[in-house]
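The structure under discussion is supplied below as C-alpha cells; questions concerning it will follow.
Heads up, one of the protein chains got dropped from this complex, but the rest are sitting where they should.
So, subunit A:
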Amino acid sequence: MDYPLLTSFSSTNRSLFLFLFLFVLLNTCLLLPNPGVAVAEDESSAVISRFQQYLQIDTAQPSPRYQEAADFLISQAKSIGLESQIIEFAVGKPLVLLKWAGSDPTLPSILLYSHTDVVPVEQHKWAYPAFSAQLDSHGNIYARGAQDMKCVGMQYLEAVRRLKSSGFQPVRSIYLCFAPDEEINGHDGAEKFADSDIFKTINVGIVLDEGLASPTEKYRAFYAERSPWWLAIKATGSPGHGSRLYDNSAMENLLKSIESVRRFRASQFDLVKSGLKEEGEVISVNMVFLKAGTPSPTGFVMNVQPSEAEAGFDIRVPPTADPEALERRIAEEWAPVSRNMTYEFKSKATVYDKFGRPLITKTNSNPWWVLLEEAVRKANGKLGKPEIFPAATDSRHFRFRGLPAIGFSPMANTPVLLHDHNEFLNKAEYLKGVEIYESIIKAYASYAEHASNEGTKDEL
C-alpha cells in the first residue's frame, strides 16, 4: 500500500519473542524424537524459505523486476496445481492471475488480491540488505515487502496449498491476483484490471486486499480508505523591496492561508490525540511543499519580496466526511479570492463509487464481513473493530465498481513498518497468518448462498 508508518517498537513483541524462543527450545529438547513434529518443522521451514525467495526478488519501484516475480509465482502455482495466466495491461508490467475452480461456477468468485511491487529502500539505514530476507535469531525476517505486502501474497498461496493437499473442495471459484504498480497509484495494475473484460468474466463477489500490521494482539480489518486530494494553493501580490513593510504581499497572503490550514489540521489531529477518533476517520492535511522567491546564482535574491508564493498539501478525506463542505472551506478560507489566491487540485480522488454512494464496504449486514470475523475467531485470532485505512490501496478500484473489498493483513503483535527502514515480519506471525487465511478461504469458498443478483450484490 501507498503508506509509510511509525517506527514504534512494541514491547509486547519482545515478550512474544521470548515466549516463542522458550517454546521452541522446549519442543526441541522434549519432543524432537517425535517424527510428526519433525515433519511439521520441515514443512514450516519450507514455507518460510518460499516466503524468503519471493522477498529476495527486488521489485522496488521505480524498476521492479516484475518478470522474475511472475516466473516465481507461476512456478508456485504449478507446484500447487492452479491454473495460471499472465496478463499485461501495460508492456513489462505483468499481472499474474491464478485460479482454483469451484464446484459451482454460477456463484460469484473470491478474489485474493495482492501487489507485487514494493517501495524503494535507503539501504544505509538498514541492518541487513533489504532484499536478503535475512532471518535473525528472534525469528524476524527482514526485507522490503515483508509487511507490504509480499507476506499476504505468499500466505494466500500457502493457505491454498494446504487446503488443496487436505482435500478441500471450494464451492466458489478462488482467484489469486498478483498485480503491479500499486505503489505508484495502480493505474497500470488494479485500475486496468478492474476495467477489463477478464475481470467481468471472473465475476468477482468479494475482494480481500492488504491491511496494516497491528502492534496489539488484535488483527485489523479495513472497510474503507481515505481519498487523497492533492492541493496546491497560490498567492499573488505586488512585489516589493525587502526593506518595505506593506500589506497584501503574496507571502503575507499565503502565510495567512497556511495558518488557517494549520488550525484545521490541529483540530483534526486533536480528535485523534484525544482518542475520540481513529486516524482514518479524520481529514488529514499535511504540507508537502513550499515555493516562493526569486532564484539567484547563490540561492535566492534576499532583498525582493516575491510576487508569487505557493504551498502544496496532501489531504486525505474519509468517506464519512462531507467533501462539498471541505471544498467550500478550501475556496473560502484556504485560498480565498479576496486574498488574491487561487487553488488547484494536482489530483483529487472521488469519495463516491460509480453509483454515487460513499466508497465504503459495509460491515454489519454484510455476510462477507461476518464470515471473516467468524473465520478469524475459529483460527484462534482476534479482530479489532473495523477501521478506515488512513492512506490509499488498490481496494478503491474495486469498491468504486460497487464490489465489497476488505483490507486485511494478518500481522498481530507487530510494529507497523511498511515503507520504513528495517521492515520485518516475524516467522511465527507469518505462519499464524497462513492458518488464518486457511480458515477464511475455507469459509468464503464454502459460502454457497447465491448472492449474484443485483439487489443482493448491492447489499454486499
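The rule is simple: a residue touches a chain if its C-beta (ideal position, glycine included) is under 8 Å from a C-beta of that chain, and two chains touch if they have at least 3 such contacts; residues count from 1.
To be clear about the criterion, contacts and distances are computed from a predicted model.
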{"item": "Per UniProt, the name of the complex member that is left out, chosen from \"serine C-palmitoyltransferase\", \"Cytoplasmic tRNA 2-thiolation protein 1\", \"Peptidase M20 dimerisation domain-containing protein\" or \"2-oxoisovalerate dehydrogenase subunit alpha\"", "value": "\"Peptidase M20 dimerisation domain-containing protein\""}
{"item": "Given A:Leu276, A:Leu290, A:Ala331 or A:Ala448, the one touching the chain that is not displayed", "value": "A:Leu290"}
{"item": "Full-complex contact with the absent chain, from A:Ile87, A:Ala101, A:Val171 or A:Leu255", "value": "A:Leu255"}
{"item": "Omitted-chain contact residue, chosen from A:Ile330, A:Val376 or A:Ala391", "value": "A:Ala391"}
{"item": "Among A:Ile87, A:Val171, A:Ile202 or A:Val304, residue touching the chain not depicted", "value": "A:Val304"}
{"item": "Those residues of subunit A which, in the complete complex, touch the missing chain", "value": "2-6, 226, 228, 230, 232, 240-245, 249, 251-252, 254-255, 258-259, 262, 265, 268-269, 272, 279, 282, 284, 286-294, 299-306, 309, 311-312, 314, 316, 346-347, 390-392, 419"}
